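Omission of a single protein chain aside, the complex is shown with its protein chains in their original locations.
As written, the chains take the letters A and B, and residue 1 is the first residue of each chain.
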Amino acid sequence: MRDDAVDVALKIAGSIVRPLVYTTLSLPAVIVVASSFTAGDDLRFPPEGFSPRWYMAAFKSDMFMGSLWTSTKLAFVTMVLSLTLGMAAAFAIDRRSFPGKHAFRTLTLSPLIVPMVVLGLGLLQFLAWMRLNQSFLGLLIGHVLITLPYVVRTLNAGMVLFDRTLEQAAMNLRAPPSKVFRRITLPLLAPAFVSAGVFAFVTSFGNITLSIFLGFARATTLPVQIFAYVEHNYDPVLAAVSTLVIVVTLGMIAIVEKLVGMEKVA
Amino acid sequence: MSIAQAGSAPAPGALPASPADTVVSLCDVRKTFGDFVALEKLSLDMRKGELLCLLGPSGCGKTTTLRIIAGFLEADSGHVFINGQDVTALPPYKRDTGMVFQSYALFPHMTVAANVAFGLENLGIPRAERNRQVDDVLTLVELNDLTHRYPRELSGGQQQRVALARALALRPAVLLLDEPFSNLDAQLRTRLREELRRLIDRVNITTLFVTHDQEEALMLSDRIAVMNRGRIEQISTPENIYERPATRFVAEFIGRCSILEGRANGGHFVSKAGLRLPIDAAPGDVTLIIRPEYIDVASPAVTGIVADARVIATSYFGALTRIQLSVEGESLMMEKHFSAGRKPKVGDAMQVVVDPKGIRVIPVSAY
Partner (left out) sequence: MPVADATRSPVGAGGRAAARSDPALLLLLLPPLLFLLAFLVVPMAGLLRASFSEGSRPYDVAGFSLQHYARLLLDGYYLGVIGETLLLGLASAIISLVVGFPVGYSLARLAPAKRRLRLVIVILPLTLSLVVVVFGWLVVLGRNGMLNSIMMSFNLVERPQRLLFNRAAVLVVLIQQFLPFMILSVMSVVTQIDPALEQASANLRANRFTTFRRVIIPLAMPGILAGLTLVFILSASAFITPRMVGGARVQMLGSLIYEQVTSLLNWPLGSAMSFILLVLTLLLTMGVNMALAVRLTSTRAEQHAR
């Protein structure tokens, strides 16, 4: 079609900007993975040769493997706690009426709007006052705090879409409330649960800002370890470790994609 | 191949040879979506001032045709002419059409007046003149007192009038209506149909109307193009379409009818089940179409072909009762008013008379 000049310009601009954006968004991750396979001694792109030596180095490093274990443990416990608290909150919001419900809902989502450095410092001072700073528990509290909003939001969205008449049908078919919950409600809400759980895990696993503030002297999390390392050194073992993080994250996201689809998340 | 009435289809590439008052002309337009053929070599001419209806079941290609004229779809091949100009390569905003969408598509962030003025602004009409034209067209649709309202504050019928006004404000060469009544409830629909017809007559604008509702088509159109599977089966006046359907599809899609398949040989017709009727037709396989109003209960006063029948089913519709009859192995349909207590019952035997003027013969080659 013979379009106006300004429309042609728009089309051209669009076809340049869009691929550029997609490329830029994928660039860091791709580069990190690529340069982790270098056979050389320093971090460069394109990498020199192809070798898994830096992965060996990473796996041999107690420092990195220790922090990997810490991160995984922390993320898992965070996920469980966050899901529990979040489920309670989501059920209260979705299925009950009480004064101040709107305020409560806002409260559950508010950790999202507070800048993380502010949260970090505030929590650090509070935990220090409670003698809980530099402890696993303190770190855990912080992680649950920042993952709670995602969990509540995801579970709520799932509940809003949930068809109550299915529960009524089950009751009509002589199922007592506990059975309805177990056989109907929970299974149908499962995708939302998995989705929320995975996001809690991934958010906790990758978190750095809060984790630095609530730092834990005896064992650091992996992202904090990477951050500390990169301040003084700059070698390919970082790329290998970072790739491990990418793999773990991607793996979890793939689970969500399979079960729920990306659209529901966004 | 399409069966056109007045105005022949021009050869591909040539300017339309039709009379000078042809407003819209489609020339061998073909459109496919992947493997699906939406339109097969469609040709169509619209005369100035006429209201043409594209009628057909969903998937027949009527909406596709509308969108190709408006420019939202590009034909795979063929040409579109508006007022003699080849617009096939023009984007929609360069075509002289005014469209009313099924959902009305009123801009929710603009008032009624702003909605109507939108097109005029894009044409560069200065403000004072624009306001005058907006007033005029809103007066036409009787919505002057609602100019400052937003679409969400209006009823369905009012929204439709705004959508109409918005399209008419540009005085387009052709008005395109995409199933404009499907969003409204039945009573409103009937009233608005009449209002629409009056409005279009008053403005005397060439209008193309897409619908799947045959009642609407019969009532509103100057001509109807019955479409099926990407082609036009028949294009003619409503009376012609109803009384003289060109194909079996048209006969079955519009109104109700009885269908008899069989063979004609000179002066007789014999149906597959063996029903004989004295029909004059060229020898060969034929399909007979009989509208239900041409079958009546036999009485001395009525002349025609008499036959013995048995009642299979009855359906009551108030003003008339529809009776399904078995006549010598064939199924015939009769519609007639029976006063209270006189309605035939299932299983009754009766004599019926068929008016030969109501029997339409369709050679099977025309399917």
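Everything that follows uses one rule, which is that a residue touches a chain if its C-beta (ideal position, glycine included) is under 8 Å from a C-beta of that chain, and two chains touch if they have at least 3 such contacts.
Since this is a predicted model, take the numbers as computed values, not measurements.
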Residue in contact with the excluded chain [from A:111, A:158 or A:197]: A:111
Residue among B:24, B:75 or B:99 touching the omitted chain: B:99
For chain A, the residues touching the chain missing from this view: 3-4, 6-7, 10-11, 13-14, 17-18, 20-22, 24-29, 31-32, 35, 42-46, 84-86, 88-89, 91-92, 94-99, 104, 107-108, 110-111, 113-126, 128-129, 141-142, 144-145, 148, 152, 164, 167-168, 171, 176-177, 180-181, 185, 199, 202-203, 205-209, 212-213, 222-223, 226-227, 230, 234, 238-239, 242, 245-246, 249-250, 252-253, 257, 261-263, 265-266
On chain B, residues whose C-beta touches the chain left out of the figure: 70-72, 91-94, 97-99, 101-103, 105-111, 113-114, 116-119, 121-123, 131, 134, 147-148, 166-167, 170
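Here is the rule we use: only the chains that are shown with their structure count from here on.
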Distance from the mean Cα position of chain B to that of chain A, given in whole angstrom: 57
Residues of chain B that touch chain A when the two form their complex: 71, 74, 89-91, 93-94
Contacting residues of chain A [partner chain B, same complex]: 1-4, 7
